[in-house]
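Note that one protein chain is taken out, while the other chains of the complex remain in position.
First chain written, first letter: the chains are A, B, C and D, and each begins at residue 1.
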């Protein structure tokens, strides 16, 4: 589906709706470039774009089928960047990963979006209102998109961090929840997220080092800044991975300790009740000569004795922390 | 066993059955090459091929004995690529690994297959019907085979992923299965699979970088694409390894928690039954003066009391989540 | 907030209070430089500094928003170093991490401090009283700050080491504490601390290797010395990480062993009390012909027998180490 | 002890017994070299060899004291290769590691063997009967020895693999063995074996790359082949290490699950027996008015009731998988 198609001249978006054919005819002009935005295009929808911009068939395949790893590839004079935008979905504690492909030539940008996690619309609007920045050409668009995608990692990571804080609190709380499953699921999200962001470090590093002449040298520092945030995200995810692995292990000990507490409590009660049972058994024996049985207050005395023993045991266990 | 032997001229397969001797005599021609396919050949079967193409004795040894690690080797003007095709066998949840050796010269391709996991036949048929592609010569055949082998990693990995999803569901399900063995066995498959695919990354990277003049420079991008899929496969296997290791650990906690639940349930019942036993013991004592014993409704009163105590305990334990 | 602003000429601080405008006008002089210290500045406060020193907008953003990873960046003729000072807070066993940004040009140093963990004031006073050292210019200030920050890692690490010693003692003490939570929390501190100090090793290594002409070559050895301490800190933190991970595991075994001890103790008592209960049950049977029941000393004999059995069991369990 | 001493001319072994002095005098000849084999030589035995071949004192020390790590060293025009032959000893499931030092000059090979794990005799016999190969000089001898040592790693690794298969079967078998100790001991063997073979990869890589002019360039491919086997051995050992570590963890879960089963079984029986005890207690109470006691069939009715309850519980537990 074609989401948006626009011609930019001297950084300004030309007014009115532009269709593909029109865009093709205008892209040769000085200081002009075309930005075409697509959403999960079919092979048919992509056909005309492919032939107009002479895109490499492998790049086209990537654009249509998605499920690529994040990467930066150079095909002759075209650069293809594959990004994985991330969005934290709170109720399910899941990181939703989309896919975003950016084809970059000297006079065109083609963005292909898969999944819901990315918000290209906002980037487009921001850029439309900032002609100075758009004068930087396709490279400026690439930076804006990359910057947004990486910036959006921030809240996603914060979402995970909050979950981890909750899990930690749960882990050592006196209440007997079992955060094992939650820890494991967070671990899975962290691993998937890391795989979505870590492979970008190298490509963005190359963009910052100015390896590509599609990119304006003046934007080097900006790409370096993006890379910085990327490395920070990766390091935070690594730290989370370490923490979650350790908390799986800590959880084991907590489970063992709670088991211990339960067992002690149960056995304390069993011990308390075993004493009157034994005493009653003794006075239930049928010996001829059991003087206590004939005492007037034998029965209440024994009852009191039982009560005293049970209470003493209860107090003792209480003090020992078993009850 | 010789599976197939054909001469390709200008990308087109010459009609009719071709025997080895004929193939040898034709390979010198312009734009022609020979493709010989073998299946678990014996040393005798391989002898004539070895002498015709002057294959290195070490390469021949590899072809006959198999059990090599995936690798790319250069012997003078011949390239030997050893691949490990993989196939997911569902009922046993096992990755079946075959072995495929490709000898590549300027005018010949010799493929040697061990085990069942590879489907060279399909590749051959596809290429036979695409002369344009076959005009690329032996390098095109190599790419087609490599592409198929690596593409086939996809479903194998998906098979494992589905198993892991099932294992995860089992791990945290309220039913008391023990997925420990299944996790361990999946881990073993993942490790073996990884050893079959990861060592290929470097060689294919070299093919993509155009280190070998047996390979047409125009196919560079295609080898890079294959490498991309290879790296993706390796990363996915690494992720699975991480997940399975963590799930072994999570399983430990689950085992502990279930143990805890069982123990609490059992002990709750024991506690419930211990109370009437103790009470009965008390009224079984033989004291002379136990007024309750003479009451008309003493017996039913005690029975009711027992019932009330047991029911209360039951309700209490139920609420505490112990039953 | 502007904390301090001073002009240094030939290493000596010019007397009297200096405001920003004055400082700007004086910075062109021979052998003079300006040192401006800020504390969590707002964008407005930073505006004039930014335009006077022509700071890069990205560097300015870092200065205002903080939450950077430690890094060294070069913008044209300005060097930006981001440091993470650390302070050990004893009662909570937490490493408090601040953030310190140093902008370094040929004739200015701008320090921006976030959080409380750093004590720039002390560094400034020390330098003010050592004109010889200050003659080294902005590079000397950078070294002094870096040296202090890294030196302050020492006590923070010692604080953690002491905690780890306590945790180890607790881990294997006969008392039944559960150091699991404390181990985990220390682990989290160690990981965060490591992330604050390890990324500095590379930048400081570059400072020592003399990559930057803002830094006087004569101070190379000093930066190398700082780097040495930095590497030592990182290695110590790595060692702690290893130890804490192992102690999480050792804790598991301790928990299991204590559980075992408790279970044996409880069951020993249950066994001791089960014997008189069984004996009493036997003599409570209603058989016509039970000769013992008629014996004059039957009852006391049974009581004594019970006592002897219980005592023997007690002694036996005691000797076996179960009680 | 001097095991063998021979002069080879044009690849052929000179007939008759050769003593050291004779060998020394002949080594200058064209196309001739000397091969001296020693077994755990003393310093005295080695003295004459040392002075004749001007061996470096450090190399000599290595030869006599053994306990070196595998390595390749160059002393002027002499190459010293230290190998660790391995042999799998079945009954004890141990990898026996020997030590083999090869001193290699242009016209001599000196082999020093420590321990029993290597079978140089077989290599020597094979080479004696293959003059074509021996014409390659000392380099050919080196290759033959290296090839044999690395080939012998194969069966040793297979031995370990079989043990691991057995351990896996044991791990998940319904029988309650504890493979913990066996896993641990195999892990120790794998680690020691890996230390014996992995450090060789680099040196043999250098031999294959033709860094040494004592080695005939024509044998490059052969050394590469050896290296391939070496890398394969190392990778297999790494895989085993991973598997054994995971199986230690899986064993923990198995132990926990068995514990759970035992506990449930025991407690099921205790529950079954607790019911008749309680019922009997009730009818053992001494109330005046207990109508059941006077019924003619009260006693058998209660017995039958007890039996029914116990049987029902038994069937119930059986179905729940607790018995």
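By our rule, a contact is a pair of C-beta atoms (placed from the backbone, for glycine too) under 8 Å apart; a residue touches a chain by one contact, two chains touch by 3 or more.
None of the values given here were measured: they were computed from a predicted structure.
Across the complete structure, the visible chains that the omitted chain touches are C, D. Of the options C:47, C:228 or C:294, the residue whose C-beta touches the omitted chain is C:228. Of the candidate positions D:166, D:214 or D:245, contact with the unshown chain belongs to D:245. Take subunit C: the residues that touch the chain left off the picture are 168, 171-172, 221-222, 224-225, 228, 231-232, 235, 239, 242-243, 246-247, 249-250, 252-254, 256-257, 259-260, 263-264, 267-268, 270-271, 274-275, 277-278, 281-282, 284-290.
The chain not shown here touches subunit D at positions 56, 58, 68-69, 71, 73, 75, 178, 180-181, 183-184, 187-188, 191-192, 195, 199, 245, 248-249, 251-252, 255-256, 258-259, 262-263, 266-267, 269-270, 273-274, 276-277, 280-281, 283-286, 290, 292-299, 302-303, 306.
Throughout what follows, only the chains that are shown with their structure count from here on.
Path length between subunit B and subunit C in the chain contact graph, taken as the least number of steps between touching chains: 2. For the touching copies subunit A and subunit C, the fraction of interface residue numbers used by both falls below half; the interface is of the different-residue type.
Between the two copies, subunit B and subunit D, the C-alpha superposition involves a rotation of 70 degrees in steps of 5. A separation of 42 Å divides the Cα centre of subunit A from that of subunit D. Among all residues of subunit C, those that touch two or more other chains are 284.
Chain-to-chain contact here is organised linearly: an open path runs through the chains from one end to the other. This structure has the following touching chain pairs: A-B, A-C, B-D.
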